[in-house]
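All protein chains of the complex are present and in place, except for one that has been dropped.
Presenting chain A:
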């Protein structure tokens, strides 16, 4: 069967599966809608968390980032997994014991303050929308390449699917859909990785393949060969980074703490039956995530080797078919600077900026690039990092069904995360803003309706951001993690671990951490992008890592303010005592 037919078949079948699950597990109460009734098995929840967490960025972009950054990409690998240790040890079991629906609910109750609750809602909505806008770019890329439709139509299809299972099913629908999506996405990720690893090293397990010898008879290990090849082309060594140690340190820490503070991840631990299940569930989530995250470095390295092998010093006329496929989408470009018809791939930019194509084709048949060439670089090839995973099966010449599988997997990854984010936005609007703050008299039925309306509105906004992506989207992904690290994490952490932390301290801490981080990132990413170089950074910390400083400011301000203001009331003392032990009221009754 033709590859395109297979793609329609795989994607169509997976969509039918998700919608079927959503109808089967329709939510009928607010508890179903917010936390799936609280009865999800920890292993199932771990799998759903993994799908929720692994977005289009993990599935599509991460291996590409690793391929082009080498060691520097370790910040993502450690940062996006190490946060689960913090979650399992410091947050998840206590939040589950607290037993409410949302993160702002915890902050509002623990700090006995509607203001604190509203501040938390603002942080949450800001973090979630920043994140969701990125997902929509992922959906757009995958749809336009694989379904051969216009990006606008693609985003609308994606929104319609998410609408069905997020609005009807709520958390209950999302949980079981995400389990299916995890299975699709991990299978789609592993199959090409096994193929590539086997082709390049003879060892089918990518985690071992990356540490094995290349089977080209040279006796070199994969990483050695990569260092050599890149060195010849003028790149830095793959296993050395170019970022400063302090920056690597801070970005890793900001991503870890940010992960532990992301509301759509935390809320998943509210759905299991017991506090001890929340810990187990965090462990399972990390196991399922690690499967992809330990494979990604291998995929990245193999993809880079393969790319150089097939493209560099190949004449354009003999270029493989995938090269032209992606060239027609504008994600690859060839500017024949020396006019020899052969593609030279070297370090440096081929031309300035993103490619702009002119009318007609060049002497070898390539799309004409009208950007100004960069003269001090011999590089003639532009490649967008995001294509590495999607193009991998084609680069490795794998069968059509593998390509179709990857298309379905990429969509599963983007849609599952989008759904999880929409849900936390709608729960905090309906539960924290309406029910708990502005309309306390609302009935459960009314609240459920409000949650569905909020989810619908959030989908419309997300769809708009996907169809008309504002220029700032790509610039501000650092916001989501930095703000989560600087605002929500310290407030939750201190809420559990210090009884002395009070309303005034927590609010002052959240506001100052948030304001500092926001202004720092906005200054370098939006207002003065030209000034965004290491020399201008505070302590040499890039905007991606600045959440760590914001977090320290939050802690310092909160502790200082709490010292000079009143202790929290006795009822909060009792609440914290109660949070800290897994067994609840049962103990008191028995004795």
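What we mean here is this: contacts are C-beta pairs under 8 Å (C-beta built on N, C-alpha and C of every residue); 3 or more make two chains touch, one makes a residue touch a chain; residues count from 1.
Here is the rule we go by: contacts and distances are computed from a predicted model.
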item: Chain excluded from display, named as in UniProt, from "ABC transporter permease", "PTS system ascorbate-specific IIB component", "DNA-binding response regulator" or "Sodium symporter small subunit domain-containing protein"; value: "Sodium symporter small subunit domain-containing protein"
item: Residue among A:124, A:282 or A:572 that touches the chain left out of view; value: A:282
item: Touching the absent chain when the full complex is considered, from A:103, A:141 or A:222; value: A:222
item: Chain not shown: contacting residue from A:216, A:313, A:372 or A:577; value: A:577
item: Hidden partner chain, residues of chain A it touches; value: 66, 71, 73-74, 77-78, 81-82, 84-85, 88-90, 207-208, 210-213, 221-224, 239, 245, 248-249, 252-253, 256, 274-276, 279-280, 282-283, 286-287, 290, 293-294, 297, 577, 580-584, 586-587, 590-591
